[in-house]
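Only a single protein chain was left out; the remaining protein chains are all shown in position.
So that you can tell them apart, the chains are marked A and B in the order they are listed, and the count of residues begins at 1 in each.
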Amino acid sequence: MIIYFLVLILFSVGVYGLLSQKNLLKLIISLSIMESAVNLFLICAGYRQEAEAPIMSLGQSLEVFVGHSVDPFPQAMVITAIVIGLGVLALLITIALRLYHRYGTFDITEIRRLKG
Amino acid sequence: MSLIVKTIARWVVGFIFLYGIYTMVYGHLTPGGGFAGGVILACAYILIMLAYGRGFAFRNLDWRIARALDSVGGILFLTLGVLGMILLMDDGAFFFVNFIQRSLPGEPFHLFNAGTIPIGNLVIGIKVMGAVFVGFALLSMVRVYEFRGERVFESREEEE
Partner (left out) sequence: MFELLALIIIFMILAGILTIETEDLVSAVVSMGAVGFGLSVCFILLRAPDVALTNIVVEVVVLILLLRGTIRLGEKTVSGHRDLAGLVSGIILVILFLIFGIYAGVEFPRFGEPGFLRFEDSASWYYLREALSRTGAVNAVSAVLLDFRAYDTLGEIIVLFTAVLGSIALLRKKLKRDKEQ
């Protein structure tokens, strides 16, 4: 249970960074930390005590494999989520570059004031 | 970049490429799969671009060709899904049915096995390699600088 609480603290570190920083790149990095925490939480929820990875070995019977493996379903979903996070981050960096061209700064308080 | 970096990059990039192809093709037997293999393949091209400059890397793989690989990979994956549905129309088929495994099954723990799963891994690997390479090439072709008091946003596509 402590593991879940520690992952929750990691997520809230990301939330705190998102709410309190001024630089646009720091916001992007905080978003990446939040994503890592959520992926870790999903894999922790599928862990089985004293079990192996969901890959069969040579000469292993089916009952031993089913009785001794972790959940393969969240692992597939987390692989999808990691690659989607990569695509979203590339798009965010492009948007940040465009904002720098338009306003000349990465500061979000300045961007709010200089309309035009 | 210095001579040491260029020499090491030239020796190592073949091994990185081979490791990426191995991770992609053996995705149904060992951990890995299409996504990790595709990103490793893109990392090989990124290494060449960082060590030798943009012009040399674009002579090896132009970013327009990578963009075409990206689109072709998506279309091929969709074709793989629809083809099974068309071929097995009267036999209880659904979207993304494994039509190769139903007609020609192989033996477990062999390479030519598991139907459309290795083909799907290859197609996804090509697509992810194209996407990551285009994303990196775009960011290195763009420059924002000051020109006579105003900011200029320039995207250069020719050689430096």
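As a working rule, contacts are C-beta pairs under 8 Å (C-beta built on N, C-alpha and C of every residue); 3 or more make two chains touch, one makes a residue touch a chain.
Owing to the predicted nature of the structure, the values given are computational and were not obtained by experimental measurement.
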item	value
Displayed chains contacted by the hidden chain, counting the whole assembly	A, B
Residue touching the undisplayed chain, where the options are B:A9, B:A57 or B:A131	B:A131
Residues in chain A touching the chain absent from view	1-10, 12-17, 19-23, 25-26, 28-30, 32-33, 36, 39-40, 43-49, 51-56, 62, 65-66, 69-73, 75-80, 82-91, 93-98, 100, 105-109
Absent chain, residues of chain B that touch it	23, 27-36, 39-40, 42-43, 46, 50, 67, 70-71, 73-74, 77-78, 81, 95-96, 98, 101, 105-106, 108-109, 113-117, 120-121, 124, 127-128, 131-132, 134-136, 138-144, 150, 152-155, 157
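The rule is simple: only the chains that are shown with their structure count from here on.
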item	value
Inter-centroid spacing, chain B versus chain A (mean Cα positions, whole Å)	22
Touch list for chain A against partner chain B, complex	53, 55-56, 58, 79, 82-83, 86-87, 90, 93-94, 97-98, 100-101, 104
Residue ranges of chain B in contact with chain A within the complex	30-31, 33, 35, 39, 108-109, 128, 131-132, 135, 138-139, 142, 144, 151, 153
